[in-house]
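The full complex has more chains than appear here; those shown keep their coordinates.
Chain IDs A, B, C and D follow the sequence of writing; residue 1 opens each chain.
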């Protein structure tokens, strides 16, 4: 899949594992289920990470777009 | 229910227990009563949590969307 | 009154006592007189609270919506 | 004058003394001369207050709306 617009990367990562970093420094990993143009994002099987370790498991989660710094596919 | 847009997760969580985290670090749990596209959110039977313990019970509460980091259904 | 949109809670709380928390940590209680879609809010008989005690009485007050975290009806 | 929208309170306070609090913690008192829908506000005979004492007199002043937390009529 060719990426010509930023959201193309997120589209190509749907149903795959991603890492999300928030403005408050928190990191989540999980399966990317949905996102919109505001970058509001839903993860499934989400885990909050700290120093590479799972801090807590939160399952499905809605992340408000304006709190997100970056989203990176895991592979 | 299939989730294709981020707000679908919130729709599927209506009338169910959710956990909400705010930018100031506060956590609330309560029944999700209503939300809108700004993620303004109303909880019922809401409790402010601290380290997994109930800090105070506040009943019905309107949370302004731009203060919300994440919303996670409890089950 | 059924609450289907977040502002319905505020409508149902008109002329009643509410508690408002601001982003700077301040708390106000007072009678909810008016609000708009930006959540700009007017309270009457407003008091600034600190640790459950009245810190000062300020009567009528206009609160700019973008400084508000939450609004909770007192009953 | 009945207040049905938040700006009605500001309209009723025109040409009267108000207290304005800013996000940086500063307080101003002065005569409310003008405001707009962004809550950009002009005071006349404005004084910056600190702990209830006049810190400096600044006369006419334009306050940018997005820095304002609250506006309260003095009487």
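In this section, a contact is a pair of C-beta atoms (placed from the backbone, for glycine too) under 8 Å apart; a residue touches a chain by one contact, two chains touch by 3 or more.
Just so we're clear, the structure is a prediction, and the values are computed from it rather than from any experiment.
Taken as a whole, the complex in this structure file is built from 7 copies of one protein sequence, with 4 shown in place.
Keep this in mind: only the chains that are shown with their structure count from here on.
Per-chain CA centroids place subunit A at a distance of 19 Å from subunit B. Averaging Cα coordinates per chain places subunit A and subunit D 43 Å apart. Multi-chain contact residues of subunit C (touching two or more other chains) are listed as 66. Per the touch definition, subunit D reaches subunit C in the complex via residues 3-10, 19, 23, 25, 39, 65-66, 68-73, 75.
Subunit A makes touch with subunit B in their complex at residues 22, 24, 33-36, 40-42, 46, 58-64, 66-67.
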